[in-house]
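Removed: one protein chain of the complex. Kept in place: all other protein chains.
The letters A, B, C and D name the chains in turn, as written, and every chain counts its residues from 1.
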Amino acid sequence: MIVDSAVYRHGVRIPVDCSSHDYPALRAAAAAEGGFVWLGLYQPSGVELGEVAEAFGLHRLAVEDAVKAHQRPKLEQYGDDLFLVLKTLWYVDEDDAVETGEINMFVGHDFVITVRHGRGSQLQAARHYLEHTEHVLTKGPVSVVYAVCDTVVDAYLEVVEDLQEDVDEVEESVFSDARTKDSARIYTLKREIAEVRRAVMPLREPMRRFASGTVVGVENEEAAPFFRDVMDHLTQAAEAVDTLDQLLSTAFDAHVAAISVQQNDDMRRISAGAALVVVPTLIAGVYGMNFEHMPELQWSLGYPFALLLMGGVAAVLFWFFKRSGWL
Amino acid sequence: MIVDSAVYRHGVRIPVDCSSHDYPALRAAAAAEGGFVWLGLYQPSGVELGEVAEAFGLHRLAVEDAVKAHQRPKLEQYGDDLFLVLKTLWYVDEDDAVETGEINMFVGHDFVITVRHGRGSQLQAARHYLEHTEHVLTKGPVSVVYAVCDTVVDAYLEVVEDLQEDVDEVEESVFSDARTKDSARIYTLKREIAEVRRAVMPLREPMRRFASGTVVGVENEEAAPFFRDVMDHLTQAAEAVDTLDQLLSTAFDAHVAAISVQQNDDMRRISAGAALVVVPTLIAGVYGMNFEHMPELQWSLGYPFALLLMGGVAAVLFWFFKRSGWL
Amino acid sequence: MIVDSAVYRHGVRIPVDCSSHDYPALRAAAAAEGGFVWLGLYQPSGVELGEVAEAFGLHRLAVEDAVKAHQRPKLEQYGDDLFLVLKTLWYVDEDDAVETGEINMFVGHDFVITVRHGRGSQLQAARHYLEHTEHVLTKGPVSVVYAVCDTVVDAYLEVVEDLQEDVDEVEESVFSDARTKDSARIYTLKREIAEVRRAVMPLREPMRRFASGTVVGVENEEAAPFFRDVMDHLTQAAEAVDTLDQLLSTAFDAHVAAISVQQNDDMRRISAGAALVVVPTLIAGVYGMNFEHMPELQWSLGYPFALLLMGGVAAVLFWFFKRSGWL
Amino acid sequence: MIVDSAVYRHGVRIPVDCSSHDYPALRAAAAAEGGFVWLGLYQPSGVELGEVAEAFGLHRLAVEDAVKAHQRPKLEQYGDDLFLVLKTLWYVDEDDAVETGEINMFVGHDFVITVRHGRGSQLQAARHYLEHTEHVLTKGPVSVVYAVCDTVVDAYLEVVEDLQEDVDEVEESVFSDARTKDSARIYTLKREIAEVRRAVMPLREPMRRFASGTVVGVENEEAAPFFRDVMDHLTQAAEAVDTLDQLLSTAFDAHVAAISVQQNDDMRRISAGAALVVVPTLIAGVYGMNFEHMPELQWSLGYPFALLLMGGVAAVLFWFFKRSGWL
Partner (left out) sequence: MIVDSAVYRHGVRIPVDCSSHDYPALRAAAAAEGGFVWLGLYQPSGVELGEVAEAFGLHRLAVEDAVKAHQRPKLEQYGDDLFLVLKTLWYVDEDDAVETGEINMFVGHDFVITVRHGRGSQLQAARHYLEHTEHVLTKGPVSVVYAVCDTVVDAYLEVVEDLQEDVDEVEESVFSDARTKDSARIYTLKREIAEVRRAVMPLREPMRRFASGTVVGVENEEAAPFFRDVMDHLTQAAEAVDTLDQLLSTAFDAHVAAISVQQNDDMRRISAGAALVVVPTLIAGVYGMNFEHMPELQWSLGYPFALLLMGGVAAVLFWFFKRSGWL
């Protein structure tokens, strides 16, 4: 599905009078005076992408990747063209889960083709930003690469913040006095963090290359600081995710320690409770003995005395265990 | 055993009129116009391989390796010839186990000799692919290297997916309420993952060299993107395997925590059950005392009263423990 | 808010007769004879910083970073100007917590602009040091970078010392015989250490660059030893923090082991206590049997004998368990 | 002690008519036509080695190392001479232990001196191999280095296989239902593995240097593939040892989990057993009550009824616990 197709020149979108499917015409319109086409596709079929590939001369392997999706983030150089794969991330509040999509970008000197898989509206945001920031858009196709990477990476930081909140909740739960079952929660969070890492880590190398101006065809001196900025946010996300992962590990260990402590507390409570029963049972046993000469047995108040004795001993034990913190 | 021997030229298989054992003739047939021989052997004896080695001038050490098998994946350069060792992997559903085989490749400018050990049909698949993809086969022996590596690495990804399913099962089992014995399962999976890693990790360096075009004799500019593709899948497999390993470690920790929690739950259940017995025993003890003046003993309904008292106390305790979650 | 604005030349502060807001005049005053302006801002608004940016030609992206704060430590090169981000740390005794602030520095050949976020008075200290150390100040703007980095990094070392004390306390608590709940404390300390690490680790690369004289515009041979000194303190902080983290992990493991040992001790104590009750209960049971021929029952001292027997057995058990260390 | 001293030329051992102690004569005999002396020493005294050192001009520090032994594997360059230290490993079946020895080699352009410490016959094997493999021996002193390294490293692989078997045994023991004390066994194996690692890891750098032909004096193009082969086996040993170490860690964790599970099983079994006693005790207590009106007491079959009741209840409980898996 074609989401949008536009021609940009000197930093502004220029109107074209051909259909959005007429790729050669679009390209021709762009060619004059250093303009470029930005074609946005959403989950295109093999056939759709095939036509685009032919019109813009895209490399066979890159096209295969863009159809299949499920690639890892990477930057490929095919002749003068670039092929960039990004993972998109967003946090779904209902499920407390991180979802992933994918953006594939083909970049030539006079075109950018973005192929999006999965939900998320990052590309509209990027297009909107660029169309209102002439001084960036005027740099040509590389500005689209920057804008897309920037919005995608900013979304990573948001996801990391959401995960941070989840970790804070887990932390609170682990150190509360309540008996909590945190290990499943921690496991799930660690899975999500692994998901984020799979998006963030492999993207660092491509961004580093853009930031150091070593990508062939994008040696643009002025572009580098912008990509360094993206790189910086990416590093921030990567470090935050590492820290969260370590905190979760520590929290898990604390959770296990808490289980042991509770086990111990329970054992003490149970033992104290048992004492309240077995000691009176001993007293009852004593007065159940069949000696002929047991003065208490003949007392008229012997029975209430025995009951009071049991109750009294139990009360003393209760007080004693309460004081020692066992009950 | 010779599986197949064929001569290729300009991307197509050409018929030869000599026996598949007549190596010099095959080579001569190939030599004209930049063709090459692809000889496929399956677990050849030392003698068989010796003849081949003589006909194609293979290096003594490489031949030794190919006979012994049990090498680690590697790429060796012997003069102008290459020697490549790959591990093949496949998942055996019946045993939930990963099995390994080995492929050794000798590559010269006019020949490719593949020596296979262990089960698995990856080579047929590669030969079939090549014979139907002229534009790749036309690149000469390197196309065979690519096709074999590609099919082998794709098989890695399938194995990783099967392991992913196993890990999902373990995960479900760990977090179910049932008492499960997951540690043996997790251990076995970790062994299999170590197996996969032994195949995947050492192959990265050879693939990196092909992908960057630094293998002497294969500086072919057009081949690099194809090997970068393989490299990419390999990296995907490596990262997936690392993630699985870490998830299994976390799952194992969660399993141990679950054992502790169950221990605690059992202790509470046992204690509550014990209370249901010892408290009535105390009551029985009380009415077993031998005081002369115990009014209840003379009551005509004393005995049912005592039984009801025991039952009632037990019922109250039962309700109490049920409410507190101990039973 | 402008905290201070001054012009320095030949290592001394020179008086200026313009307002501290009149940036062009300040810059003009400094320009003569290789002087420079040092402008100190505290949590400036976007507008305030905008004016400064215009007057000194600061890069748009750097200014955005300085307004937002929450950057990670880094050194950016924009044309001839430098942009340096530092995290400041201080230890709040009341909360046993590490707090963080941020300093952003813009450095040109004739100006230094410091933008501070959060508490902490490190900049006054740096300015005071410089104004009293002519031989350093005379090196120009780089001397300000050094003085600020030096005071910031010295503060890291103080924070590390405070954390060291906390770790010592935890250690003492873990190995005391008292039942302590150290896991929450350890978790919190690990969080603080992660905080410190986030400030220290990324700063090493910028300091390394200054120390090796590879920062464009600061190739000053004489400055390098000073930055090597800062680098050294930074490395000391980084290593100390790593050691503390590992010690805490070990202390945590020891804490968990201590819980197990206590559990075991409790179980033994409980069992010994139970024996003191159940053995006399057995004796009482024996004399509660209804045999016709039990000589003790007819003894006139049978009852005291039974009680003494119970007491005696209990005393022997008590002594026995005491000796074995169970009580 | 001199084990063997021989002169080799053009790949064969040539007879000499001087005593094996007459080093200058040996050297002179070798000098002609590119031959070389191979002198084999076993735990020589300082004096013995001193004479050799003088005759062949060995470096003082290297000689000190060779006398002391207990060096770590390394390759040193002293002028044109090489000094190589290797650790030898062998597995002693009786003790299930790995023992270590040491080989020091001095290599010049016309001599090789091997100094062996500790048991193990690797040098005879190497000498035997060389004297029967003319095409290798003909390469001069470097062929001795290769042959020794090859046999030493092959012995590592054998040791690793023996350890693999031990690990398999531990694994079986850990996952058996028997109560095993595996932690001491695992600890010992980890110590042995650390021993192996100390031999294997530092040797990789010297082998890498030989394999890449960057050792001064051994730039021999033809030697490199041979050392690459050794390097390969060394890497295999290193990887196998790492895998074993990780498997042992996992097995240890599984062992600890098994202890917990057994603890839980025991607790359940004990509780069930206790129930079989305390419930009949309650029944006995009931019929021990002294109510005047307890019909069962007058029954002539009351007593057998009570015993049957106890037995029946115990049987029901037994069946119940059996079914729930507690007994």
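Following the convention adopted for this analysis, contacts are C-beta pairs under 8 Å (C-beta built on N, C-alpha and C of every residue); 3 or more make two chains touch, one makes a residue touch a chain.
Not measured: the values here are computed from a predicted model.
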item: Sole contact to the chain not displayed, among C:Ala32, C:Ala97, C:Val216 or C:Met289; value: C:Met289
item: Of C:His59, C:Arg191, C:Arg209 or C:Arg268, the one touching the omitted chain in the full complex; value: C:Arg268
item: Which of D:Ala284, D:Val313 or D:Leu327 contacts the chain that the document leaves out; value: D:Ala284
item: Which residue of C:Ser19, C:Thr250 or C:Ser300 touches the chain not shown here; value: C:Thr250
item: Sites on chain D contacted by the missing partner chain, in the whole complex; value: 59, 61, 65, 71-72, 74, 76, 78, 181, 183-184, 186-187, 190-191, 194, 198, 202, 252, 255-256, 259-260, 262-263, 266-267, 270, 273-274, 277-278, 280-281, 284-285, 287-290, 294, 296-303, 306-307, 310
item: Residues of chain C in contact with the chain not shown; value: 171, 175, 225-226, 228-229, 232, 235-236, 239, 243, 246-247, 250-251, 253-254, 256-258, 260-261, 263-264, 267-268, 271, 274-275, 278-279, 281-282, 285-286, 288-294
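One rule holds in what follows: only the chains that are shown with their structure count from here on.
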item: Chains touching both chain B and chain C; value: A
item: C-alpha-based rotation, chain A on chain B, 0 to 180 degrees, nearest 5; value: 70
item: Computed distance of Cα centres, chain C from chain A, in Å; value: 26
item: Geometric centre distance via CA averages, chain D-chain C, whole Å; value: 43
item: Residues of chain C touching at least two other chains; value: 288
item: Complete list of chain pairs which touch one another; value: A-B, A-C, B-D
